[in-house]
Structures are given as C-alpha cells and as structure tokens.
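Quick notes on the structure that follows.
All protein chains but one are shown at their positions in the complex.
Right after this comes subunit A.
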Amino acid sequence: MSVTGYQGKKSIPRITSDRLLIKGGRIINDDQSFYADIYLEDGLIKQIGENLIVPGGVKTIEANGRMVLPGGIDVNTYLQKPYHGTTTVDDFYQGTMAALAGGTTMIIDHVVPEPGGSLLAAFEKWHEAADKKTCCDYSLHVDITQWHEGVKEELEILVQDKGITSFQVYMAYTEGFQMTDSQLYEAFTFLKGLGAVVQVHAENGDLIAQEQNKILSMGITGPEGHVLSRPEELESEAVFRAITIGNRINCPVYITKVMSKSAADIIAQARKKGAVAFGEPVTASLGTDGTHYWSKNWSKAAAFVTSPPLSPDPTTPDHLNSLLACGDLQVTGTAHCAYSTAQKAIGKDNFTLIPEGTNGIEERMSIVWDKAVAVGKMDENQFVAVTSTNAAKIFNLYPRKGRIAVGSDADIVIWDPDKIKIISAKTQNSALEYNIFEGMECRGGPLVVVSQGKIVFEDGKLHVLQGMGRFIPRKPFPEYVYQRIKTRNKRMEMLGVSRGMYDGPVYDVPATPKYVTPSPSAKSSPTKNQSPPIRNLHQSNFSLSGEPPSSALPWEASRQLEGYNNTSKHYKHTAIIGAQIDDNIPRRSGHRIVNPPGGRSNITSLG
C-alpha cells in the first residue's frame, strides 16, 4: 500500500516493540462494517482478517463483538491559545490526555501568531511545545492573523517545508485579526494556488464591534452581552460572504465552528449549488445551546462564552446533528479552548474581555454518538465518517488516519455503544473546574483506546506519556478537496468576445478629470457649464461602426442570434438601430446637429 510512504518522519523507537492483537471485534469504517481481527505492530495495522498468524506472546484484547473504530480526529483545538499574556489551562498535555480518554487519537491544533508577527516563528513555538507535551499524534493549522505581502513567503515555506496545509482567516475581531473582503480575496487566491485548505472564522466583525458598543452603553456587561452582540445573523452573513468569495476564485472554503442553524443552512444551500464548502460543527453546538448565557451564575454563563456564540435557539443542536447526519455538514471539531473561571473573570465587568472558548475535546465522540447515532439520525459508519474519516480526507491524512486498513496507523478505539456516562467536571480529564455539559447523560463511549499501537486507555484508566505524540506533516492539494477544483479551473477559463475595433466617436474625457480634481467642492454647478457642448455631441447624427448599411448587418445578425425569449413575437427586422436615421424625426429638430468630428477615422482625432 502506498500508505507506508507516509511513515518515518519522526519514528519514535520506544513504541516499536508493541505488538497487539484485537480479537473478535466488528470493524467499522466509513463505508462498511465487518467482523475481523486486527494485528498491530510498530504502531501500524499489519494484518486484518480471521485466523491471523501472529508471533507468540502477543498481547490480545478481546473485543467480544464490540465495535472497533478508527480513532477520532479532532480538527479544531486551541491548546495553547494566548490571551492577554495568559494561555489556556488545558495545554497540549492536559488537552490530549482528555482527547484520548474520549476516543480521539489525533488533534489538529491552531497556531495563533501575534497579529503582524511571524507565522513561522509562531509555528516553531507551537511545534516545540506540542512535541514536548502531546500524548497523541497532532498536526497544526496556522491562523493568519494579519494579511500582508510578507505573509506569502512564510505561507509558501509552511506548505512546502513544514507540512502545514490549512490556514484560518478571520472575518471578525476588528481589534486584531479581521480581514477585509479584498484581503480575503487575495488570501484565498494565494492559498488556493498553494493547494491549502482555507478555513474561515465567519462572523461579521464590523457589526459585532458596533453591537458591542451599543450593548455596553446600555449598561449590559454580563456574558449575555456576548451573545446579544453576536446574533446568529452575523454568523450566517459572514458564511454567505465567505462562500461567495470562495466561489469567485474557485477556492474551497472550510467554515470552522458552525454554531447556528442559519449558518449551517447557508452551507447546505451552497453545497447544493455546487460550492466546494465544508462545515464543522463543534461539540458545544452539537451538545448544548446558548440559553445558559442568561444564567444567574456569572461563572457558569461565562463558561459558555465562545465565538461564534452558542445559539439561544434550543432546537439548534438537533438541527445541526441532522445536517451532520445527512452530509450537509461533514466534520466535527471541538474548538476546545479552556480558560479557567479566574481567567474568564478578566471580563467580569465587560463581556468583551471574557476570553473565548469552551471545552469539548473529551466529550466530542460521546456527544455525537448520543445525539446522532443513539437517536437513529446516523449509523455507525456515518459516525466514523464525521468523527474521523472526513477530517482525514479533507486534511490529507487519509488513509494513514481515519481508516482501519492494513498499513494505516494503529489509532483504534473499541467503542461501547451502551456505556452510559454522566459528564461532570468532577470526573473529567481537563484541568477546568467546570464543564459546559455538566450533568449530561451520554450513551456510547470508548472502552479501549489505542494510539500508535499502544494501549493508552483501558478500564477507565489512562496510560499516557507526555510527549509521545508525533507531528504529522500534511501534503497540499488533498484529492478530496482539490479534485473538483482542478477540473473546474480548467473549465472556468473566461473568454472575451473578439470584436472589431470600435471606431465610432468617443466622448472626450481627458480634459474633464483634470478639471474635476482641482474643484472638489461641488459649489454652484461645474457640470452646467459643460453641458451645452456635450449635448450637441450626444445628438449628433454619427453612424455607429460604419455607414448605416454596413452597420446594419452586424446588428441584424447578432439580434437573430441572440433573440429575445418571447417566441410568440416576431422582430421587425426593418427596425435597424445601427442605422442612425435621426434626420427625419421632428422631435430632434430643435437641437443643433453637429457632424461627427473625424467621421470614420481614428478616434484620437476627436476634437
């Protein structure tokens, strides 16, 4: 298999000795389910089948007919996001530990450079921190926090040498990250050229800033101000705009954090019209809603602060799960970005200062199972697709990740669909003192989690090593995303119309722009003085592209070709517009008729 080619970037010798046999499980991929044993060695899946011949003394896990899934991929985490000099309490260690406990064996974290700072430097910083701390494989997105020419070079290096092929741009945060539409257009064009996946944080930042001012001036300072200042419409508007820009350039658009029904609907509609667009709902939007912003308990309300905010509409999670099940939305992330209550309290007197982010890295798989599979919206194969396979395809990790196949990484989860767990801050693996899903009962959870061929979670206990996660570099132009784009590129060449030169009279403007500039104040009526000479020219009896007879022909021809829709009517072909037969029309008699200056000759001779 070609898969093996992916390996070897950073092989860690300490795990190579692990040999493992998973017996009697039902393997679930996104396309089919079947019973087979799996033999793992050197962190890879070596054999799949029945009655496998394996070396003696291999550790065996009895799956007893339980489901064996590809490990989850969490496509959106912030485990080191800086905010006013502080960073999230769940760092790469704490965060990936929680991920593994929930059945997620790979994360893609966001690098957030200082606006104006070097993307490469920020990447190195994240890379270094993650290499030391993560317990599961990881990759990185880089957020483009400011667009300028110098960024382009860094982007090229990141894509070509560093294995980073996805970049997030922001349509919100006027104080820092936000890009204008022109910048988005440029950025999309450039990133498409590199074969990267463009991720968009979609919210209308201009309007948010206005709303925030308004709401603060009304004296509302609590977390409810956060959602009041970021209504659902501002999210869906930005999604609409992002997709429009993407369509113009024929660039794929990936919307991170789909939080509202209307935003999801826009993505679904755009896909129906053929746009290459992807939508990523997160644990929070799939599992809970925004009614908690009105909680009397400040710290509880603040815990839900994230952007775009959770929708106050309590039917949102159900709707998003439905769209996820039918394929209108494709992947699930968490946007896990955990700030402690003390950190959140930075904004206790001003909701705009509350650091944004919710938990979800540990709960993601269980919540999707409970809300979508357990209720019959999606089947186990679709579950694998939205929690793992689609992400691997979009971000070019497939089939190394996202599939149980010979040659793939041994990131495997044995899943118990009947396991019931009550989510609580008391039992979670995150360092947070709260959990936005507190008290939620979830059906479905991991029994055993295997990462890089090692058992990291078993019998409710984690066995992780800080720093054992590897950085997985990714290649540009993922087939799943770019195949269609490439075909369309070929087909979308725009062609102009080849015409003869226009050789009729041309209104003489060069003088006027010069004339306008020195008198920018529209005092009395500068245009008035000019109108008499202009007027005559309009009504001159010049002939368009030649003498009436010759000009008539192209008109005739073109009109016959184009035709009007109304088939029931006939054209009077005698009515030739091209021929300027003004002379005999009495209504024009009052005007001076001026001969066309220069006649059929070159326009430059126009007086």
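Keep in mind that, in the parts below, contacts are C-beta pairs under 8 Å (C-beta built on N, C-alpha and C of every residue); 3 or more make two chains touch, one makes a residue touch a chain; residues count from 1.
Everything below uses one rule, namely that contacts and distances are computed from a predicted model.
Asker: Tell me the UniProt name of the left-out chain, picking from "Myotubularin", "Serine/threonine-protein phosphatase 2A 55 kDa regulatory subunit B", "Dihydropyrimidinase-related protein 2" or "Origin recognition complex subunit 1".
Answerer: From the choices "Myotubularin", "Serine/threonine-protein phosphatase 2A 55 kDa regulatory subunit B", "Dihydropyrimidinase-related protein 2" or "Origin recognition complex subunit 1", the unshown chain carries the UniProt name "Dihydropyrimidinase-related protein 2".
Asker: In the full complex, which of A:Ser33, A:Thr221, A:Thr352 or A:Asn381 touches the chain missing from this view?
Answerer: The missing chain is touched by A:Thr221.
Asker: Decide which residue listed in A:Asp31, A:Glu62, A:Glu114 or A:Glu175 touches the omitted chain of the complex.
Answerer: Only one listed residue reaches the unshown chain, and that is A:Glu114.
Asker: With the full complex in mind, choose from A:Thr77, A:Ser340 or A:Ser408 the residue touching the hidden chain.
Answerer: Of these options, the touching residue for the absent chain is A:Ser340.
Asker: Residue-wise, where is subunit A in contact with the chain that is not depicted?
Answerer: Looking at subunit A, the ones touching the missing chain are residues 82, 84-87, 89, 113-114, 116-118, 121-122, 125, 180-182, 184-186, 189, 204, 206-207, 209-211, 215, 218-222, 224-225, 228, 231, 233-234, 236-237, 240-241, 244-245, 247-248, 294-301, 340-343, 345-346, 348, 425-426, 429, 431, 433-434, 494-497, 499-500, 502, 504-507, 509, 511-513, 515-516, 520-525, 527-528, 530-531, 534-535, 537-540, 542, 544-545, 554-555, 557-559, 562, 564-566, 569-572, 575, 577-578, 580-582, 585, 587, 603.
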